[in-house]
Each structure stands twice: as C-alpha cells, then as structure tokens.
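What you see is the complex with one protein chain gone and the rest in place.
So that you can tell them apart, the chains are marked A and B in the order they are listed, and the count of residues begins at 1 in each.
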Amino acid sequence: MSEMNPISFKKVPKSEKNTEKILRPSSTFLKDAWYRFKRNKLGLFGAAIIILMILFAVFGPIVIKADYMTQNLSMAYQGPSAGHPMGTDALGRDLFVRMAYGARISLSCGFVAALISLVIGVTYGTIAGFVGGAVDNVMMRIVDIISSIPSMLYLILFMVVLGNSLWNVFLVIGITGWQGMARLVRGEVLSLKQREFVLAAKVSNVSNWNIMWKHLIPNAFGPIIVSMTLSIPSAIFLEASLQFLGLGITAPMPSWGGLAQEGIGAIRTFPHMLWYPALFISITILAFNFMGDALRDALDPKQN
Amino acid sequence: MTKYILKRIVMSIFVIFLIATATFWLCRAIPGGPFDKEKPLNATTIANLNKKFHLDKPVSEQYVDYMVGVAKFDFGPSYYHINESVNDYIDRCFPVSMTLGVWAMIVATLLGIPAGIVSALKQNGWQDNILKVLTTLFVSLPNFVIASGLMYFLGIKLRLLPVSMWGTWKEMVMPVLALAAYPLSYFTKMMKSSMLEVLNSDYIRTAKAKGASNFIVIYKHALKNALLPIITVMGPMFASIITGSFVVEKLFVIPGLGQEFTKSIFNRDYTMIMGLTIFYSILLIASILIVDVLYAVVDPRIKLGKEGK
Partner (left out) sequence: MAKVLEVKDLCTSFFTKFGEVKAVNHVSFDLEEGDVLAIVGESGSGKSVTSMSVMGLVAKGGKIVNGEINFCGQNLVGLPEKEMEKLRGKEMSMIFQDPMTCLNPVFTIGNQMEEVLKFHHKEMDKQQRHDKMIEMLEKVGMSNPEERLKQYPHELSGGMRQRIMIALSLLCSPKLLIADEPTTALDVTIQAQIMDLMRELSQEINTSIILITHDLGVVASIAKRVIVMYCGQIVENAAIKELYYNPKHPYTWGLLKALPRLDMKENELQPIPGSTPDLLLEMKGCPFFDRCEHAMECCREAQPPYYEVEPNHLVKCWRYHPDFKEEP
C-alpha cells in the first residue's frame, strides 16, 4: 500500500490524536439500571404478569358479581362457562371470584411478609455489621442457627401457638424469612463502613444513627431491593404450601393453596378446580423470580 | 480432625438444647390446656389426665423432666393417642419417610450432577437450553403443584402408576420424583455453574498444557473440584426434602412421619408437635454436621482443628 499513496512524513500535532478517548456519555446509576432492565425480556414479561395479577386481584371480584362465600349446591362442579369463567367448586361457589380473592391473599402475603422480613433483616443486619466484633459474631451465629432449620418447621409451630388468622399467617411468614436479608445487609454494611465517605462522616461528627440511615442503607439499596423481590415468591410459595397442608387461614376464605387442596379432592372428576390455582401460583412465582433476576442484573451488575 | 469434630458435636448439642427449650416454652404458651376439646371434659377427667401426664407439677419441673427425656431420646407420651408414645410413632413412621427421602436424594444426585455437567459442556447448546427451562421451572414451582401434576398425568390420565399408598416400587416412583424435583434442579444449576467456573480456572489450563486428554481434564481435574460446592448444599437440600415430604406424604397418602406431623397439628397433640419438631431439628443438625465433616475430609485445603471453620 505504501507504493500507492504519496507518503507524507508531516508530523501530526498532539491535538489531532485521541490519547484519552471518552467512549460513552456518562449516565446515572438508575438510568443504567433501567436500561439494563428494559433489555431483559424475561424480566419485563415477569413484571407484566405481576401487573396482570394485581389487576386481577383488585378488579376480579368487581367484574363477576358474586362473592366468595355464597353457596349454590345446584351449581356445584360446573366447568368454565360465560357466567363462571373458571367454573364452580363443590359448593357451587364461583371459582373466578374465589381465585381473585386468593390472588389478594397470596399477593398481599408476599408483599407484607417481604416487608416484615425487610424491616427485621435490615435492622438486624445493620446493627450486626455496624457494631461488629463480638456482638456481630453472636448475632450472626444466631442467624446461622435459625437458618439451619427449615422455616416450615417453626412456621408451623408459630401458627399453632398464635392461631391461624390471616394476619398471623403474614406475620409468621415474615418473621421466618429475614435471615438472608440480615446476612446481606450485614455484609454490605461491613464493606461500606470501611469506605472513605463513612470515615469522612465520622470525622465530621455525624451520629452513628445518621451514618447508618443516611450513608449505609442507601448504598446497599440495590442488593436489598433484589433480595426483597426474590423473597416475595418464597413467601407466596410458603403460604400456598401451608394452606395446602391445611394449616393456613381457615375456610371459607379462599387462598390459592387452599383452592389447590380442594382441587386435589376432585382431581379425577373436575381437574379444572386444581389447574387454575396451580397455574396461578406457578406463574406468579415464576414471574417474581424472573423480575427478581432481571433486577439483580440491572441493579447489581457486579454480581454476574 | 477429632478436635474439630468434637467441637462441632458439642456446638450441635447446644443448638439442639436451645431448640428444644424454645419449642417447649412456645408450646406452653399456647392458650388453653391440651385437653380443651370440642366436647368439654369434666373437671375430674381433666385432673386425672393432668396427673397422668404430670401436668400438675410446676412448669419448671416439667421442663426439666422433658429435657431429661429429650436427652435420653424419649419424647414422652402422645396427648391424643392414648397409650402410645411419640417414640412409637417415630419408630413406626420414620423408616417410611427415610426411605422416601433417601430415594429422592439419590435420584436428585444421580441425575442432577450429570445433567449439570452436560449443561456446562454444551453451554448454550440445545441440551443446555432444555435443561435451563426445566430447572427454572422445577426450582420455582411448589412441590404440591409438581406432585399433583404427576398424579394427574401419570396416575389418572395415563394410568401408569398408582396415585396413592406406599410399599411397592410403582407406588414409590411418583412421590420420589415429586420430592426430588427441587433438589434435582438445584443440583443441576449448581453443578453447571460450578463446572463452568472450574473449567475456566488456571489449573485446568495447566492440565491441558500437560497434554491431558479432554476426558481426563473433565472427569479428573474438573469434576472433583466442581463437586465440592455441591457437598455444601447437601445439608440444606436434605432440609427441603423433609419439608417437601410433609406435602408429598399427605398428597400420596404415605404413612410417613410428615403425615403424622400435620395430623398432630389438627389434633392439637402438643407432645407430638413438640417431639417431632425437636426430632426433625436433631435430624437436620446431624445431617449438616455430617456434611461439614465430609466436606472437610474431601477438600484438602481445609485444615481441621487449626481454624475450626
């Protein structure tokens, strides 16, 4: 090629060279996260399903004029029809409405339980991480012990002690699921408190309380959100399993797990009674998992 | 090594003691006595029953008695089943649950590990894609959904397998599969990521540079390292199998301990609830202990006795 062109040995001034290229325009963390989340199709799909489920829970009972308790034995065991989009159960109750109420219970269980474990976990983890030393050691040992026993076991024990009202179910599931959050927050706090900005805050006489809430927790925000999102499906899972065992809230309140249990009784003859709750539980849990994974990829890119 | 194991055993016993204590006081906190039934019993009967079960003694004394019992592996009489003890139930029902659980574990390990290896070696190939979908499904679906799905398709539609009872191998297939689904998928996922990580490591490159064949690289150098993390999750997987068996035993009408546990809650059989909770805890803590010791034996990097953990 050198033969083709006349060769110019003229020096190029420094200004025409790109020594330090700026490859991309700067972007905020949230903008980046939103961009990453948007590109994750499975995550968006999960989010869409969750929104649909919430709409179903809120408006389902309004669309069909029936309540979850009204029995009509002459209408028992009907398959799906115009009047009853999902059919009816053994006592002639409309399944669509019962499913919608079930969605209310399952979803609120997921959110409330996640919120409770968030509050406990964040408080516990922050204290352990911030105080450190022997306190931290003992506190984390306790977490180790609690999480070595399956939550189902002491969940059942608590239910027996407290009685099985709706709020007790939420509460109990919430207080059995905070160990993961506590570990995570403690880890974040431990690593964050070594950083310069915390040191700077300490030097300028900011109180421990303020350091915790204004500096540490906001910085651990990403992983906390992800962990919380992923704790929702496990709460729904636990509630449904508990209900399926017959240990959850009492009839006639319908919850998905309870509906599935009723469905099992009619599995040979009227399998639709089982399929709706089973399907709804499954896709809701999957949707939350997909969204949680997408959020993790978006908010916590270093994890991958 | 012995020092480490001893230390762990002492720690485990302490944890079991804590759990037993907590369980005892929780059950004492339940409002109403154990004999408050729908049909009220007369005062003398209750007094007699209280006497029989030593409920007339002060609570602190009852606590000491109970703990001494637990130490001797004696969980006392059942409040509900007259003349039967909690131990009778454990003796009768636990072997059934154990068989179910062990089979589920065997199936999960024997299928999950090879599936994970295939997934890693054929990353993004069709085998991996199929396994990705299946494992995502089975890791998130509640096991009663999986169990009832199996029951409907294999048992009712295709009539391949009986849908309930326990004993013959045919009756065992569905419960074992339902119970193994979660650990199986978990092992597959874990094995895949651990295998991929190991295959990228420097010592695999060294092995290749030494002239090791692909087979030796994968099955000698990579496999042993990739299996180590799997061992650590064996304990938690065992726990998930136990809680899973509550559901599966109920669904397939299997006369196991999980089924008894759920029944005892309906019957408000407090000694049974207490006894079985503690029994399950002992089981789990023992399994975690065994897994930890096993891990320490397999991984030469862990120096026992010096660091402790």
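Simple rule for what comes next: contacts are C-beta pairs under 8 Å (C-beta built on N, C-alpha and C of every residue); 3 or more make two chains touch, one makes a residue touch a chain.
Just so it is clear, the model here is predicted, and its values are computed rather than measured.
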item: Residue, one of B:Phe17, B:Tyr203 or B:Phe266, that touches the chain absent here; value: B:Tyr203
item: Touch list for chain B against the chain that is not drawn; value: 201-203, 205-214, 216, 221, 224-225, 228, 298-301
item: For chain A, the residues touching the chain missing from this view; value: 1-2, 5, 7-12, 17-20, 23
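Rule of thumb we're sticking to: only the chains that are shown with their structure count from here on.
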item: Between chain B and chain A, distance of the C-alpha-averaged centres to the nearest whole Å; value: 25
item: Residues of chain B that touch chain A when the two form their complex; value: 15, 18-19, 23, 26-27, 29-30, 136-137, 140-145, 148-149, 151-152, 156, 235, 239-240, 242-243, 246-247, 250-251, 261-262, 265-266, 268, 273, 277, 280-281, 284-285, 288
item: In the complex, chain A residues that touch chain B; value: 145, 148-150, 152-154, 156-161, 233, 237, 240-241, 244-247, 257, 260, 263-264, 267-268, 271, 274, 278, 281-282, 285-286, 289
